[in-house]
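What you see is the complex with one protein chain gone and the rest in place.
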Amino acid sequence: MKRSTIDIWVGAFVAAGFAGLLFLALKVGNLASFSTAETYQVQAKFANIGGLKVRAPIKSAGVVVGRVSNVTFDNESYEAIVTFNVDAHYRFPRDTSAKILTSGLLGEQYVGLEAGGDGVMLKQGDRLRLTQSAVVLENLISQFLFNKAAENKVESKDGK
Amino acid sequence: MVERSGVLAGLLQGLERLGRGAGAKIWRLGFAARFFAYMLLHSGTALRRFHLTIREIYFAGVLSMVIILVSGLFVGMVLALQGYETLQRYGSSEALGVLVALSLVRELGPVIAGLLFASRAGSAITAEIGLMKATEQIAAMEMMAVDPIARVVAPRFWAGVISMPLLAGLFSAMGIFGGYLVGVKLIGVEEGAFWSQMQASVDVREDILNGVIKSLVFGVAVTWIAVFEGYDAPPTAEGVSGATTRTVVTSSLAILALDFVLTALMFTGGNGK
Partner (left out) sequence: MATAPIVEIDRVSFGYAAARPVLHGVSLRIEPGSVVGIMGQSGCGKTTLLRIIAGWLKAGGGSVRVLGEPVSTLDSKGIFALRRKMGMLFQFGALFTDMTVFDNVAFQMREHTDLPPDLISDLVMMKLEAVGLRGAAQMMPAELSGGMARRVALARAVALDPRLMLYDEPFTGLDPISLGVIARLIRTLNDSLGQTSIVVSHDVEECFSIVDYVYFVSAGKIVGEGTPDELRRSGEPFVSQFVRGEPDGPIPFHYPAPDYEADIDGGGALSSLLVAEAAGG
């Protein structure tokens, strides 16, 4: 086979390979969604974050508005400090509350923002006051069992 | 007493044979490592006269493309079928995109593409170099004062290293397309959820880049084994056929073992945070 024919084929192959990788990066991965927009950083303290991970989405009214950038543990309050970046397009009042929610029963966990009524907007470095921790399934179940047991006790006492 | 000493002697003999076998294996490994270092040091020709390498990319990469694309498509389609079956029991069939994409990008893409590459291109490289040796073409080249490792071996090695990540990328992309066809077009998973969930969970650095690194490592391992087996093959018909078989077996095992090591390094440490 002639050299120029080989060059064309190899060129096509390399182009196709890079197109495949680009497809993975843009369409499959999230390269397009976070590298372009400017963001501002907000922190929130939670008593329990459950299974929240770095890069988990921040959603408000179901729309992804940012991503978790860092999770640390506060040695003084014994709480988790979650830092997240919110897209600069989206603005929230200062008294916005944050909840850790789960998408579906077994889905991944994300931070849900619920806007408050304050006139002052959140800015870079602010901290959210109102937070609600993740629902930990084990706690929920044990709570339920305790309640059940307590009810039974009361019932058996009444019956006596 | 006589019997016992017989058993003992047999045992000792067996141990001795084992030791000798292990010694030969280690010697060969050392030789392969030296060969690798020599090849890297003498890669100047392959990179300076890049058309030599381009020619080999044609044979290793372009000619492997069809099998890679077709296999990728089918693997993706099967993943979607099987994944849907399991996910819908938990009512989370919209996570199908995540399942297909993560399995392909992290594991199946690099590994299956590597295995196919080993049997399609690796065996061809070994057979070609082995036959060049058997027909004295390698010797003729040396006699013409041309280093066959620089002229014949190194271009094939670099071609394999360049082709492998591209093939793995094509495999994953094609597989995700296959998963999309079956999941969205055939089964009817909601298209928006399929893509958005995928994009939300697949990380460019954590998943895709690590997949590319894996395929690069596999590319180095497979082509190294292939060129070494070819160059080391006894110059006979059985020698070349044996070396070709060894290339496929050794490089397949190497891919699986390396995959385990790399997965352990990449995904257990990084993801816990």
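The letters A and B name the chains in turn, as written, and every chain counts its residues from 1.
Keep this in mind: contacts are C-beta pairs under 8 Å (C-beta built on N, C-alpha and C of every residue); 3 or more make two chains touch, one makes a residue touch a chain.
Everything numeric in this text was worked out from a predicted model, so none of it was measured.
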In the full complex, displayed partners of the excluded chain: B
Of B:106, B:120 or B:151, the residue in touch with the unshown chain: B:151
Selected from B:13, B:86 or B:135 as touching the chain missing from the view: B:135
Missing-chain contacts mapped onto subunit B: 128, 131-132, 135-137, 139-147, 151
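Convention: only the chains that are shown with their structure count from here on.
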Subunit B to subunit A touching residues, read off their complex: 51, 54-55, 57-58, 61-62, 65, 90-92, 95, 101, 105, 162-163, 165-167, 169-170, 172-174, 176, 195, 198-204, 206-208, 211-212, 271, 273
Residues of subunit A touching subunit B in the complex: 1, 3, 6-7, 9-10, 12-14, 16-21, 23-25, 27-31, 33, 53-55, 57, 64, 71, 104-108
